[in-house]
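Of the protein chains in this complex, all but one are displayed in their positions.
Up next is chain A:
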Amino acid sequence: MKTRTKTKLALATASLIIGMTSGLSNAAEPLITGKVDCIAPAGPGGGWDFTCRSIGRLLNNFSHGDLTVQTLNMPGAGGGVGFAHMITKRSHDPKVLAAASTATTARLAQNQFPGMSSDMVRWVGAIGTDPGIIAVSKDSDIDSLATLITRLKNDPSSLTFAGASAIGGWDHLKILMTAHSAGLSDLKQIKYLSYNNGGSAVTQVVGGHIDVLVGVASSTKGFIESGDLKPLAVLGHDRLSPPLDSIPTSFELGLDVEASNWRGFYMPKEVPEEAYQWWVNNLKAASQTDEWKQTMVQNGLEPFSLFGEDFDQFVNKQVGSLATISKEIGIIK
């Protein structure tokens, strides 16, 4: 009898503590409650779907049941259908988010969403990133980024590149940006082959049919660890987390290329300022939980946090610079 009261008391105290700590950030301002939509502007199983589902799970736990995030898949036009939906149908709705990434900014920069631009929505924040990576098959005679560049300089069409994006898309841009910063001028000669997903591109490189893979860390991680792929460089300032921290970065190799695929969110333009701030604060808090850090490790993402106005500026700046690069390398006129 006595032990049972004790257990009960302990449970009550524990739940009180849990309730206090997890309720902290939103107890003061329960501005947004109930059912919230997270639009993944693609089918189930892709990156945006993952972004929505994981943040949904985080926020559901974190808000103590005040908030239920449901993921809506809205495929079409590489995110354009979702983007248009946000602008036309949800422009005042504070209870909706949409997942975005560098693929979104690249398409905005190249005017692939007809009549739409990055300033027609509000950018809330980014919660992680998937760094770009250049790799070759384990049997390849290319052993460094320098060798690759030399080969390209001798004959830009001597190597084939495989990536998951369309021509002009993010993976294609990565290799063009790398070649551009290494001083190559004949960029149109570079043979880039697009596959509909990272998986098929990896298979073709591992199978020895294509020379070089331009991909992201998350989907190549397993093949680098198993030794099937030989990584040449990570495209960014920071090295990857262990055990992949031995791969040199593009900046260490003297190339000014930053190409990592951030995972973030945007909201409708016309929502009240408090609602926007509420989302900024809560996303920030959710991204600092251990649960999210663990999810990032499991899925091969690297930390990247930028929220609120900072993120909004970052996105608009990225769209501008991608537009400039796309023009310089002849993808858009």
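The working rule: a contact is a pair of C-beta atoms (placed from the backbone, for glycine too) under 8 Å apart; a residue touches a chain by one contact, two chains touch by 3 or more; residues count from 1.
Going forward, contacts and distances are computed from a predicted model.
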Report summary line: Expected UniProt protein name for the omitted chain (select from "Thiosulfate reductase cytochrome b subunit", "Multiple sugar transport system permease protein", "Sulfate adenylyltransferase subunit 2" or "TctA family transporter") would be "TctA family transporter"
Requested in this report: Could you tell which one of A:Cys38, A:Leu58, A:Met74 or A:Leu306 touches the chain left off the display?
Outcome: A:Met74
Report summary line: Cross-chain touch to the chain not pictured, restricted to A:Gly222, A:Gly254, A:Pro272 or A:Gly330, is A:Gly222
**Report entry** Selected residue (touches chain absent from view) among A:Ser200, A:Gln288 or A:Ser321
**Finding:** A:Ser200
Report summary line: Hidden partner sits against chain A at residues 43-46, 49, 72-78, 80-81, 84, 113-114, 157, 160, 166-169, 191, 193-197, 199-200, 202-204, 206-207, 209-210, 222, 331
